[in-house]
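For this view, one protein chain was removed and the others were kept in their places.
Chains here go by letter, A and B, matching the order in which they are written, and residues are numbered from 1 within each.
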Amino acid sequence: MSTETHTHAEGSKHHGGPLIYTANLFALMFLTVITVAAASFNFGSANVVIALAIASVKAILVGLFFMHLLWDKPVNAIILIAGFLFLGIFLMFDFLDVTSRNNYLPRNMPNMDNATPAPDSMNPLKTPAPRPLDPASAKAEEPAPAKAEEHK
Amino acid sequence: MEPVVTSSARIGDRPRPKKNYLNETKGFKSWALTVDHKRIGIMYLIGTLFAFLLGGIFALLVRLTLLTPAHKLFGLQVTAETYNRFFTLHGAIMVFLFIIPSIPGSLTNFVLPLMLGAKDVAFPRLNLASFYLWIVGAVMAISSMIIGAVDTGWTFYTPYSTTTSGTVTLMTAAVFVLGFSSIFTGLNFIATVHKLRAPGMGWFDMPLFVWGMYSTAVIQVLATPVLGITLVLLMLERVFQIGIFDSRIGGDPVLFQHFFWFYSHPAVYIMILPGMAIISELIPTFSRKTIFGYRAIAYSSISLALVSFIVWGHHMFVAGQSQLATVVFSALTFLVAIPSGVKVFNWLCTMYQGNISLEAPMLYAISFLMLFAIGGLTGIFLGTLSTDVHLTDTYFVVAHFHYVMMGSTVTAFIGGLYYWWPKMTGRMYNEKWGRVTAVIWFIGFNATFLPQFILGSRGMPRRYYNYLDQFQPLHAFSTVGSWIIGLSLFMTAAVLLASLRKPADAPDNPWGGTTLEWQTSSPPITHNFEDQPVLEHEPYDYRPKAVAH
Partner (left out) sequence: MEQQFDTSKLGMWLFLVTEILLFGGLFVGFGLMQHRYPQQFIEAHEHLKQDVFGRPFPLYGAINTLVLLISSWTMVMGVNAAQTDQKKKTVRYLVLTILLACVFLGIKYVEYSHKFHDGLLPGIFYAHQSEDLIKGTHGYATFFAFYFMMTGLHGIHVLVGIGLLGWLVMRARRGDFSSEYYTPVDLVGLYWHIVDMIWIYLFPLYYLIS
């Protein structure tokens, strides 16, 4: 048992250490300066890509060194990567949908002004009132046979 | 006929321990504050079965309303709003309070550490916390029902869910809490499988039940947080109108569906994988034969879990998604059917030329194979765009998902309950009546849901409280089927509860199983094994003892 505890404490002593951590901090601060500076230039649609790329490098540095992933068992890194991977899948498919939609009406859309009124969903068995063929005659409320006579 | 002997401990060899996990400590506190995975499993079992009962009552109300097109219930008129509440509550309770938590919380909690030869799960207190979160979620959900029922459907589609009155916020908060219960359970199982296996048990020496539950846990951990954030966004949209899901204030309703189904499709695999995991145990045991294609089943479990994350758009083919996305999702949906097919093939090959005995668990397992085949195949009908356009939002979909969720998962759950009942309680149930319940279940289930395929393909829409007269014979048939299901479940409860009146004298290994849970007493002692078990043989080794090392 004592050899086990000795191993893990010893192992972590060999890894990391104030020097590496401080170097990492300076790298991260440097990258922050870079990313702020890069934002003042306009690369068009590459703006977001560059910003996220720099952010990802920072995240990887935090993960590898501050979070010890470089020296840990691989399973921990796999878990983190899996999280980002599935998040990426979510993002990718959603963007696929949203960017490929055709947000306009069909070209052969008929004029719907005079359409049959929608059935009453609360009384589906009740037949809707007959649609007047001529909107003007609807106001006169003529009986049906008269209408048929008029419009043959 | 030679008695089948397992390669380690003989049946009846060891003296029955006086103290087991059930009677070692007594009193309310010893259960309420327990960190024993077996006790937590029993509490989950009782809780989720009550949820099943509640959801089942709503199901019976739904089917009773649909007995005639006049939407009457015991002479009283059912309004559309009331009917909407019936199916919403049926769905929400069944999905969030029963199917998702039941097998992981009850059977897996009980059996998984035993199968691994471990004393408990990796984080026992987290296990108890998961259970209490379930309780809190259940109380919140039931309160929301009593205060002012939800009628949005269990899918909470916007913009209706963001604008309707009713206790949507409370219900979504309940589901949020239940989500975390699920996450913590999954987290626990992953850590347990990685770290607490018995000496000599590599990844490919584990029972396939563990592979199935591990895959389930992976989905639970990765997918459920997205449900969490979806519900938070829904609540914020409702309260603050932030403009993300409601098109009147600039949002996109299809975005809600993307968010919702990104979790909910993997969620249905959270529901089916535990069922498949149970079947992977039942079939070799009751065929007295090594599982055919161990690695194939193991790999197909994991791949099912992973591929389930890339098909969610098949719930949205007609929702307003782009055509390109629709086609992509349809193609990927065909892909996700493959691992399931691999499993069914392997299970059937296991049974082939096996020494099959038809005890109740096996009858449920065979039912599973038939019902899952139907459920899975009809999923392909729905994944195919040209047919889905006609079948979507009809009873065909309702029948499909009941065949997989109920015909498969619940069937497997009941089979597993019978199977591990002697281990959990120390009592053998009445085998003859157990078999009767299995047969009635199969008949009742098919009577209820097979007509619904026909109803759906002929145009009967889902979530409608009335219908055209021509659909009535099939609806009535389906309603009577639901009564038969109720009868079967009532009888199952009676059979299992009746067994508790007998003394606890079940053998350690009544079925001749080869996995480690059968090497300890029935019921197990509190710390599971007297001595740390060491794995001596391959999984599912049914070779006669003389041949085995």
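Note that in this section a contact is a pair of C-beta atoms (placed from the backbone, for glycine too) under 8 Å apart; a residue touches a chain by one contact, two chains touch by 3 or more.
Quick caveat: nothing in here was measured; it's all calculated off a predicted structure.
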Contacting the left-out chain in the complete assembly, out of B:Gly200, B:Gly250 or B:Pro544: B:Gly250
Sole residue of B:Tyr44, B:Phe131 or B:Phe259 that reaches the chain not shown, by the stated touch rule: B:Phe259
Residues belonging to chain A that touch the chain removed from view: 1, 4-5, 7-9, 12-13, 16-18, 21-22, 24-25, 28-29, 32, 35-36, 38-39, 42, 47-48, 51-52, 54-55, 58-59, 62-63, 65-67, 72-73, 75-76, 79-80, 82-84, 86-87, 90-91, 94-95, 98-99
Positions on chain B contacted by the hidden chain, ascending: 122-123, 126, 183, 186-188, 190-191, 194-196, 221-226, 228-230, 232-233, 236, 240-244, 249-252, 255, 259
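What we mean here is this: only the chains that are shown with their structure count from here on.
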Cα-centroid distance, chain A relative to chain B, in whole angstrom: 29
Of all residues in chain A, those that touch chain B in their complex: 75, 82-83, 86, 89-90, 93-94, 96-102, 121-122, 124
In the complex with chain A, residue positions of chain B that touch it: 80, 194, 222-223, 226, 252, 254-255, 258, 262, 309-310, 312-313, 320-325, 328-329, 466
